[in-house]
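The other protein chains are all here in position, but one chain of the complex has been omitted.
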């Protein structure tokens, strides 16, 4: 069977676990049809070990169409980056069964 | 020491935890020399919270040569996508110590 793929955007967000649920609600509301969440340890400050962000983080990932990715990144920029310890990055992926998204 | 890298395919699969072992067996049989598996929460349906796929998922990742990636994606397309809640995507990565794969 030939493999059909579709280019999508993968967005990865690492944030304080306490805001994970709010982030997920926003992601779904903006058009993502799914997500995964994993627990992660880590730190995100500028190299200072005694950071307020050391400890429990949530890593949230979603695979979305480019237009949905744009909306999610806009939301992260305008509502989260200033007030929370959040890192978010995106890159292209080839998804099989692309019609699902 | 100069850094030698080799372009490989990273395949990420998110699936119901119940089929993880079967997926891993297929991946190894088709030529992957290793994999990682992490537990993930999430949902994958089209925005419906009460999904049959809400809850425990497995995220399986493997780094393989392009020809092996093609075989794995074919297998996923022909044997999993219709019958299981599976998302799979791939992208290029630069791997150090590429001779290991």
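All chains are identified by letter, namely A and B, in their written order; residue positions are counted from 1 within each chain.
In the analysis below, a residue touches a chain if its C-beta (ideal position, glycine included) is under 8 Å from a C-beta of that chain, and two chains touch if they have at least 3 such contacts.
Keep in mind it's a predicted model, so treat the numbers as computed, not measured.
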Touching residues (missing chain, whole complex) on subunit B: 1-5, 8, 10, 28, 33-38, 63, 91-97, 100
Against the chain that's been left off, what residues of subunit A make contact? List them. 12, 14, 38-47, 57, 59, 70, 73-74, 76-78, 81, 86-91
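Note that in this section only the chains that are shown with their structure count from here on.
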Please work out the Cα centroid separation of subunit A and subunit B, and write it as a whole number of Å. 19
